[in-house]
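The complex appears here without one of its protein chains, the remainder shown in place.
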Amino acid sequence: MTGTTPKKGAAPISEIGSETRLALFRMQLELRLCEKRAYDLFLQNLIKGTSHLSLGQEAIAAGFGVAMRPDDWTFCTYRGHAHTLARGASMTGVLGELMGRECGLLGGKGGSMHLTDVSKGAMGSYAIIGAHLPIAAGAAWSAQYRGTEQVAVCFFGDGTTNIGAFHEALNFSVIWKLPVIFVCENNLYMEYTPISAVTAVEHPAADRAAAYNLERVVIDGNDADEVYRTATKFMNRARQGGGPALIEAMTYRHSGHSRADPAQYRPKGELEQWLERDPIKIYRERLLELGMVEATLRDIEEEVTAQVNEATEAAKASAAPDLAGIHQHVWADGGAAWRN
Amino acid sequence: MTGTTPKKGAAPISEIGSETRLALFRMQLELRLCEKRAYDLFLQNLIKGTSHLSLGQEAIAAGFGVAMRPDDWTFCTYRGHAHTLARGASMTGVLGELMGRECGLLGGKGGSMHLTDVSKGAMGSYAIIGAHLPIAAGAAWSAQYRGTEQVAVCFFGDGTTNIGAFHEALNFSVIWKLPVIFVCENNLYMEYTPISAVTAVEHPAADRAAAYNLERVVIDGNDADEVYRTATKFMNRARQGGGPALIEAMTYRHSGHSRADPAQYRPKGELEQWLERDPIKIYRERLLELGMVEATLRDIEEEVTAQVNEATEAAKASAAPDLAGIHQHVWADGGAAWRN
Amino acid sequence: MAELTYREAVAAGIAQEMARDDRVVFLGEDVAHAGGVFKATVGLLDQFGPLRVRDCPISEQAILGAAMGAAMTGLRPIAEIMFSDFLAVCWDIVANEIAKSRYMTNGQVSVPLVIRTANGGGSRFGAQHSQSVENWAMAIPGIKVVAPAFPADVKGLLAASIRDEDPVLFFEQKSLYSFKGEVPDGEYVDELGKARVLRQGKDCTIVALALMVHRALEAAEILEREHGISCTVVDVRSLVPLDTVTILAEVARTGRLVTIEENPRLCGWGAEIASIIADECFWELDGPIIRITTPHIPLPSADRLEDNTIPSVARIVQEISQRID
Partner (left out) sequence: MAELTYREAVAAGIAQEMARDDRVVFLGEDVAHAGGVFKATVGLLDQFGPLRVRDCPISEQAILGAAMGAAMTGLRPIAEIMFSDFLAVCWDIVANEIAKSRYMTNGQVSVPLVIRTANGGGSRFGAQHSQSVENWAMAIPGIKVVAPAFPADVKGLLAASIRDEDPVLFFEQKSLYSFKGEVPDGEYVDELGKARVLRQGKDCTIVALALMVHRALEAAEILEREHGISCTVVDVRSLVPLDTVTILAEVARTGRLVTIEENPRLCGWGAEIASIIADECFWELDGPIIRITTPHIPLPSADRLEDNTIPSVARIVQEISQRID
């Protein structure tokens, strides 16, 4: 297996209650099944444009999603379906947006790479590498300034650690002690290039933490419990004025970079090894080990499947967006006029 | 004294020959007297525009200037008079450029912030923070590709370590093992803001070296011998394929950031303490300690003074640039036409 | 009315809005303790304290990114980019993030912020510290673009920009910072998107911005006195929104258009206005549209060279007197 071997072992049940554990299970499942559906939909040519799945990386979005306060803020990337859903955004809205329908979260104007649901604290998906790190810092600044104890959580990939905005955002957040958590999902690849081929250090985020006077944190990003615990710990600290954290979560994407990518650049067997460590598979096994009943898990699986089916139908039933939308919302007045 | 106390003590004379030592002395003096003259000239309103002196920082430009091969390349900033002179650029050309005269290194087109003398390997002064770090890396790439064993040396300030291009250039240079030496002149201030107020670590460059898998190097930037030795060591390594280095040289500028700046933001006494460690003062004392004769040093001082006087007169005698120059050298064909 | 310099009007505009609205915060490099390299924000730190007036590292992407994130979540930041040339190092945040977020999110996200920046030449700073980049900004959908010529407009339009729900790029003219003018006392808020007719003539309409407004006015005096050519001078004040009603009306009245632009020629704001006139006002035109711009070159540094690139009063007079009768 490429990258660091993640640490093993379940947390003592006492630390994370079984309600939380079921929530983590359910959420991972929601993300997985919804994205698998997205994949089916573009095979059916119902999703145009591009689309970046995070199949295999669900434990990270879910671990944070469950740990966050409803008024916390998420900032994520073009690979942001999971992170947006994890804040409670509607599946219909997500699938609808991917399909370019009226019911889409963004009315079809943003597309797959820009999912946003401000009402749920999902403050946007950003498609140009690096930009959302300083933006997340800014949200954290606003929380700090107003004393609201909200936290901004910013997800990004390993490849993102080599762009200038990463550096600026980290330094800036530390000197202002901002309540922002930077979460690097190290899935070992940029688009098609292994991160190790283009990075001066082994752990692209964690090995740079010291450059910002931050603690070095590497976690198993396929273990929802570990993510949840880490999220809780650093978010609590941030709420109390302890400043930012930089977390590197080791994981792997099961699919290609985007719909166009068959991912043939991967060494033979790599995917298979990581499938063994599929976050949902290991979490399910852990729940059973910890004494949860199979039927409970089955029920959840059925519920989520039904939920995804329903969302799919609703999205399919939605019309193409009205052309009027083209000239709406450039400006706060609702319009697009640049002249009188 | 703010910042790290630099290490004390002269190098054993065996290491650096007395010819080299005299060259280091002379060069520091050239930089000092030429820049002092620049200051006089703008008090006389003969220099328009801005101008950034590095009075007090001469040991760095000189230490590298003497250590570099004639075909090595220097990349520096708007505070680049010293670095350009240290490669052998003409004083008349430098003063003439500051005065906007025809004899200026750039014919008056670039001005104080863009001094360049390609024939001497002075590959430009860059006035937008950060940009020249990747550019220097590119020159190093060209040397590496062609196997010339040339080295690119890139000078910049402490404040520059917080901009994105710094991060990108460092990572890039390390993964390609480029023969480039990054020299951070830590003079404790950005323009008017202490670097410590805006940086997450104490040593803005050295404390980040590990983030690029580089050695942590902090040197006394007011000690020309130490600079020379460090320069030689890392340039040799780079020539042999050992890749880049990041050097943080502690120093202090005696004057304000630019001609407009009275530097009132400095704590009382700070300047005085650093004047005690004036690189030229300590170097002169050391030479005497090491047995050089006072008369030799006096001769050099007189020669350099005469040289500066001569350059000043030559620059003053030079005409304002011909207006034809306005429309020259946008393009390689010598002209400025964007249409037929 | 008090007489203020252009730079004092900047501080006055910011102070007025910060006093009125706690959500207004101000950040930039050397802006707090030092009061800005152009001394345009002196006094704000003392008045509003270090939580609202903040010095930043040399991290323009972080500065504008932070301003954006804060604006999205309820604050109304004012961010300074010291020289407009440096917008290039954070252009992604301006052009791709701040400008597009409202639209891409179908109106969910608001980014009410102001980016103030020192624009333009005349200080012998050379090609990387003297550019006029108002046309870069005008080319980006989703951002308003303001460039005042007078201290009163600085205060009034800056206040309006801070209160605006949309992002505004506010270009301050470097070489006007010490220009003095009457500024209304007390709370003063102007309106974005209104050009101002400063002088009416019958032979030609000169449309200008920022420093060029002053040169246009001076040229118009000389043209009247020495050449018998009577010019209207329109101060555009805001490129986006653009007051095409005023411009079209004035050009229709005189039958001729001359734009005076400090930006280099190609794709300058004057080209946009020329193209609007050449379409919508074509039948009222009595002769060619003339653009007087900085040539399409990087700006040279030496005083003699710089003075011969940015449109001067003499060049404006010469061009117009030769081509308009």
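Lettered A, B and C in written order, each chain numbered from 1.
To be clear about the criterion, contacts are C-beta pairs under 8 Å (C-beta built on N, C-alpha and C of every residue); 3 or more make two chains touch, one makes a residue touch a chain.
No experiment lies behind these values; they were computed from the predicted model shown.
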Chain not shown, its touching partners among those shown: A, B, C
Full-complex contact with the absent chain, from A:Thr50, A:Thr148, A:Asn213 or A:Gln307: A:Thr50
Among B:Phe42, B:Phe64, B:Tyr126 or B:Tyr228, the residue in touch with the chain that has been omitted: B:Tyr126
Among B:Glu35, B:Glu58 or B:Glu168, the residue in touch with the chain that has been omitted: B:Glu168
Full-complex contact with the absent chain, from B:Leu95, B:Ala143 or B:Leu246: B:Ala143
Residues in chain B touching the chain absent from view: 73, 75, 105-107, 109-110, 114, 116-119, 123-124, 126, 128, 130-143, 145-146, 152, 164-165, 168-169, 171-172, 175-176, 325, 328-332, 334, 336-340
Residue numbers in chain A that touch the chain omitted from display: 48-50, 100-101, 104, 106, 108-114, 126-131, 159-160, 162-165, 190-193, 197-199, 260, 265, 320-321, 323, 325-327, 330, 336, 338
Residues belonging to chain C that touch the chain removed from view: 85-86, 88-89, 91-92, 94-96, 99-100, 103-104, 126-128, 135-136, 138-139, 141-142, 240, 263-272, 274-275, 277-280, 282-283, 285, 287-291, 296-298, 300
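Just so it is clear, only the chains that are shown with their structure count from here on.
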Farthest chain (mean CA position) relative to chain B: A
Centre distance in Å when chain B and chain C are each reduced to the mean of their C-alpha atoms: 36
Computed distance of Cα centres, chain B from chain A, in Å: 46
CA centroid of chain A to CA centroid of chain C, Å: 40
Multi-partner residues of chain B (each touching 2 or more other chains): 130, 162-165, 197-199
Residues of chain C touching at least two other chains: 56-57, 59-61
